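Just below is one structure, and these are the notes that go with it.
Of the protein chains in this complex, one is absent; all others appear in place.
Let's turn to chain A:
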């Protein structure tokens, strides 16, 4: 959404015109015939004009504070969702004493993104059943049709030719049977060799038990897959003995094996150990539970949204979910209910007995690497047979208050879809990268070569508007003074203000001229001698939200992690800025951080981009290419459009 470029914070123009119209109506009536005639026609004229102007009335201007029921105090003791047996779907960071900020319409409207998928209004969470079929990419998603908080969950639906320009379609799966009346929760699609599509999803029954249900397209020849049929004898899987009725959800895409059966997995838990159950089927109606798990990791708690797929160690193309053989490793991923974090591990799948072990037990699922070190959850991948790549979706929740979400009328985004590849250079990481189709949004660009940034300085980058950007940057380091400094402060520190010898340095996004609001995205290097002459360097990649907004009622954390940097590599990053979301990728996508920012001043024309170097002992030379990005014009499918 293009912002209204008025940084004085005026109430949008439309509201002023509304007042004018009302004034006309309040003029006193004079009961002389001819004056009445003129008056009548004038009012008629004005209302005709008003009717034509307001054809495209944006619903934001109707935003009012809605306090539903007794929700003057919106700080629920138990976060939404937990009582129903899913992970917390509301932010519990706010205490009862956090003052709520006076958000203006301008600030709230600005938060809406230009090219990230989000429905027109209301709440969204997990991405569901992504697939490519007959020329269209499909995205389904957990959706509340009634409000901007979690609840009443149905499957929203949207299609796109290119994973970027989405068109909204009617809801695909609603809660209308006993086996999903309390929620049509997450699930996955399996594409059968004959072209049929099978959808498995979790239903929350009228008795509050989590079950798995089968659905399929009503009309296989409909390219838009508008209508879906639920199998009459659902559910097809119910919690097995020993598994709790609220610990059984989110079935994966199935894969076909040498036993001529389809295998799939879904997450569960036993005694605080997260695990993945294995089911086999030949017809997607009857299932057998394996007696051993795909994998189990103690202490990780319930596994939601399990994802399991092969990657080529050659690292050049994505693989169909059923692929296997030499040169293939398998990724197991889980969303941890307890911490709301997505973890993955790379390992080996033993198809003979359907078990999997990680390459490195210290980096097992739930204790090792994360797909994204920021605000990110419930991710799901699919094999895109159109372009032979594995594509990953992830849900980005809001970090502001529930009251603000209700006021602005919406909550949550999806990431830009990312390709996933095995990083053959390190052998330990996956590489995530925004799909190339996002480049179709690129407009004008600015290039900067080897800009020198000295310690303790900030360099403005004059690129025009700074709220919709694709930034690619490389950094070179110049040691100042004598070598041999050992600086073993690791990690992200308390943020970009914490200076050390070799960092932090990077960019300041969504920052204003006065730097009273800013979001640093940075590297921090540290080296440690270990008593001998060898010094090892480690690099951390971080995003610091602590000064992203003056408002007290938003979450402002420092996110980050170490990122492997090989000897022959420069430090590189890519950042997608899209209003209230920033997606940051380091070293070609080895480490990714998604963050939400809710500035009060650095909005519209006041937002800027800077380079900064807060290190003490190095100069930075930065080379950047920065594109303005167009809106993706995500809108309803033009069924009745005659244009």
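Here, a contact is a pair of C-beta atoms (placed from the backbone, for glycine too) under 8 Å apart; a residue touches a chain by one contact, two chains touch by 3 or more; residues count from 1.
To be clear about the criterion, contacts and distances are computed from a predicted model.
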item: Options "UBC core domain-containing protein", "Centromere protein S", "EFCAB10 isoform 2" or "Pectinesterase inhibitor domain-containing protein": UniProt name of the undisplayed chain; value: "Pectinesterase inhibitor domain-containing protein"
item: Candidate in contact with the missing chain, chosen from A:161, A:292, A:424 or A:454; value: A:161
item: Hidden partner chain, touching residue among A:195, A:223 or A:456; value: A:223
item: Chain not shown, touching residues in chain A; value: 33-35, 37-38, 41, 44-45, 48, 55, 134-136, 161, 221, 223-224, 386, 637-643
